[in-house]
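Below: one structure in structure tokens.
A protein chain is absent from this complex, but the other protein chains hold their places.
Going by the order they are written in, the chains are A, B and C; count residues from 1 in each one.
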Amino acid sequence: MPNLLEVRDLSKRFSSGGGPFRKARSMHAVNGVSFDLPEGRVIGVVGESGCGKSTLARLILRLIEPSSGAVAFDGDDLLAKTPAQMRKLRARMQMVFQDPYSAIDPRYTLTRAVAEPFEVQGVKPARPMAEEVAELLEMVGLNPGLASSYPHQISGGQKQRVGIARALALRPSLLVLDEPTASLDVSVQAQIIGLLEDLRTELGLTYLFISHDLSLVKYFCDEILVMYLGRVVEALPDTAAPARHPYTRTLMESTFEPDPKKRRLIAPLEGEVPSPFDLPPGCAFADRCPQASALCRTETPALSSETGHAVACHHPL
Amino acid sequence: MILRYTFMRLLMLIPVSFSISVVIFMIVYLLPGDPIDNLLRVGSSAEDRAELVARYGLDRNLIVQYFVWIGNMFRGEFGEAIVLRRPVADLVAQNLPYSLTLGGLAFLFSSTVGMALGTISAVVRHPVLDRFMRGFILLGSTVPGFWLALLLILFFSVNLGWFPVSGAGGWTSLVLPVLTIGFGGVALVARVTRVALLDAQREDFVTLLHAKGLSSGTILLRHLMPHALLPVVTILALRIGWILGGAVTVEFVFGRPGLGSLLIRALGQRDYPVVQACLLMLALAVMLGTLIGDVAQASMDPRIREKKT
Amino acid sequence: MNVSQMAIRSLDAFARMSIGRAFASGIGIVAGGFLILLVLVAIFAPWIAPFDYAAQNLLNANASPGWPHLLGTDEFGRDVLSRVIFGARTSLSVSATAIAISMAAGMTLGAAAGYFGGVFERAVMTVVDLTWSFPDILIALIFVAIIGPGLTSTTFAIAIAYLAQFTRLTRAQIVRLKRETFIEATINLGAKPSHILLRHLMPNAIAPVIVVGMLAIGDGIVLEATLGFFGLGAQPPTPSWGAMMSSGTAQLFLSPWVIIFPGVAVAVTVIAVNLFGDELIRALDIRDRLRGA
Partner (left out) sequence: MLSVRDLGVAFGAVEPLSGVSFSVDKGETIGIVGESGSGKSLTAMSVMGLLPLIGGRITGGTIVFDGQDLTKLPERAYRKLRGGKIGLITQNPMTSLDPLKKIGPQVDDVARLHLGMNANEARARTEEILGTLRIPEPALICDRYPHQMSGGMKQRIVIAMALAADPDVLIADEPTTALDVTVQAQIIRLLDDLVKQRDLALVLITHDMSVVAQTCDKVVVMYAGRAVEYGPVEAIFDRPRHPYTQALIACIPRGLDDTARLTGIEGTVPTVINYPKGCPFHPRCPRAEAICATDPPTFSVEGDSAAACHFAEVAHAQPA
């Protein structure tokens, strides 16, 4: 399969403060991320809060301008596009957002919300709009009878379905899913995940799935990128691959099995994700890593791959 | 920490006071007619005019003029009142104490009574009291001050004869003005206190305070009040400027001397040096008010202390 | 799309429902009914007023309330009731015009500041915050002092006095809305900035601004009355509630009704405006959005 998305050395640096009385601080939210997403595959990006996974999603869709790096969508260099070209292209790369509760304009009926993509892109659907909207609602498992409801009249799970319908209205090829189930109840989360799986096979979609939940990512994705403080520390070629980075292993060990017989003695990792501002040199994980050596505190390990399983660690497992 | 914050906050006043002084300085130029005429009494001789021009450098460009003017202001030389024919500084010095007394008392009255009423209405939560408070707050924040002043005069001074109708002799003459200004202030402060307390009660950490076994009284005094005070202090600080400047109407109705009535008379008589001086004083009060408010807030809230420094 | 069109458009099913709900409570009916009645009185003043508001009758000066002068007469023997009725015209129209100007300008400034951000936003907000901390009466007084007394300058003075409020509020709404997911989602659909601003940001921001505008009409009436009281507003013989009280101070002891009734008119109107505004806020459920702005 050809690559639908090629991300090369993508970085974003935010700087804050720098007022007359404050010291400017800078933060590498995303730092030199590269990966390929072949058509039809699902890549999961997993990491804890502040690891830059959401920023990465927005950089790829150019909702935030990258500081450096390149993104190619279907062979097209996205960063070379003018704003008008970019707007046109957005029809083919859509996103489902984390918070379904504010993902629809509260003043829009579902019909208007689902028809908005056509209005925005100036596209006339083949069928009458009402039919098109009903079809889209049905596609995401919503009763078309809800079409004239307002967002506040439906549940969180239903809102997320509307969000998916909006994203799919223009038949995109790439769908970026930014924690689409993080604010939903477990039973509803499973519904949405099931729906996304169905849609993928039905419409031949390619997904980039962002999540903090490793077991969900393992269930849903073909490949996994593990991020820590802006960098990809490990790229698992398949979900069964054993962890080679100490952080990935910790992440796996911190994720419990839903089975009381598989209880384990947790040897918790000390400390927490440090502030992403003004990071010291070396591996960002060194302070919490049981394997860390002097080398780790001076030199940042590069993401290197042997046999397709890349890891950024001086002392891989 | 708090000293550092105060210092930073003072530094931030420099650009603000600069822009305010420029606006006040520009008033004479924005007026229709010749700015020099605006500063001279009618029928002044050519010599008077020449002297004024020389003193303020009025023949030079605006920027130089501004610096001459602001320099004079810093030395306390506010110029000569056109109509009253006295140094403006004297006029200000004469009127300021009246404003400060009235403002200070009204401020004290509205903050203490307002906070007390607000706290009671937030804690007691009785439907009748609630309705009464809402009615009071509504009246206090809608009834025009000058009309209330007139009604009070009519009732207490004319009908009952308890207090003098006007003037500034003795403490009795202060009662009605303080009540008039205080009425609106009490309503405002009570409303803010009430809302802030109710908000604070809804905070997550309050549940945990109860879970620690603290009594409701302790929680109210030691934890809720400090939180509720944060917005109250902001409002009170804003009120400092409002009470001094907003007392215009009340001073006018009661015929009291003060910055407000000085300003309104000067405006009516087109006595611009006086207008400029009054505005400068009021602006100073407003800025001082916000400064005090911000510093007070910072001293109560560690998060603000750190954010700004 | 201009502001008034936008205001009308914003009264979609959602908002119409809410205004209906504001009328649903007892207080809402009384306050709203009173306001409608007042507007009608102002419009049809010439047909309702029992006397000519300007007709002097020095022989019948300072007459107490009774027949035929229900609310008495002033020092020139003019009918107080008729003057209060015609005064409603002046007070309402001046305040409403002023607030409309203020709202339009404030919304434009605030929306631009909130949407574009950066240096422009900081410059606008510095000025706005500064004027905001000054008493509105002071700002209005200075303005009237500069361009002279009269109804036109009163109108602009009120507009300027409340400009800061509308700018702050609109900006706060826009800034808050910009962070909502649906804005990002719509941008990601390929929407132009104009679509975002006109179809999402403004329609969502407008409800609280309109409600505050409605409340500000009450404040505007008080401010107009105060300026009129100082003799800086409506010039004789134009009747305005404030001006009536100004000329009445001299007669305070002799004929208090000249002062009491226009004052009652101001107070009752402002209270009605506030009560109805409060019901609107509740019906629209926007109390939280009005905080801190």
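Definition applied: contacts are C-beta pairs under 8 Å (C-beta built on N, C-alpha and C of every residue); 3 or more make two chains touch, one makes a residue touch a chain.
Keep in mind that this is a model prediction, so the values were computed, not measured.
For the omitted chain, the shown partners it touches in the full complex are A, B. Screening A:L10, A:L175, A:I192 or A:L208 against the full complex identifies A:I192 as the residue touching the chain left out.
In the full complex, subunit B touches the omitted chain through residues 203-215, 223, 226-227, 300-303, 306.
Touching the omitted chain from subunit A are residues 48-49, 155, 157-158, 185-194, 197, 212-216, 218-220, 239-240, 250-251, 253-264, 266, 268-270, 272-273.
Here is the rule we go by: only the chains that are shown with their structure count from here on.
Annotation: 49 Å between the Cα-based centres of subunit A and subunit C.
Per-chain CA centroids place subunit A at a distance of 53 Å from subunit B. Subunit C contributes residues 126, 130, 133-135, 137-138, 141-142, 144-147, 218, 222, 225-226, 229-230, 245, 249, 252-253, 256, 259-260, 263, 266-267, 270-271, 274-275 to its touches with subunit B in the complex. Of all residues in subunit A, those touching subunit C in their complex are 61, 63, 86-91, 94-95, 97-99, 102-107, 116-117, 120-121, 150, 163, 166, 170.
Touching subunit A in their complex are the following residues of subunit C: 12, 14, 180-182, 184-192, 195, 200, 203-204.
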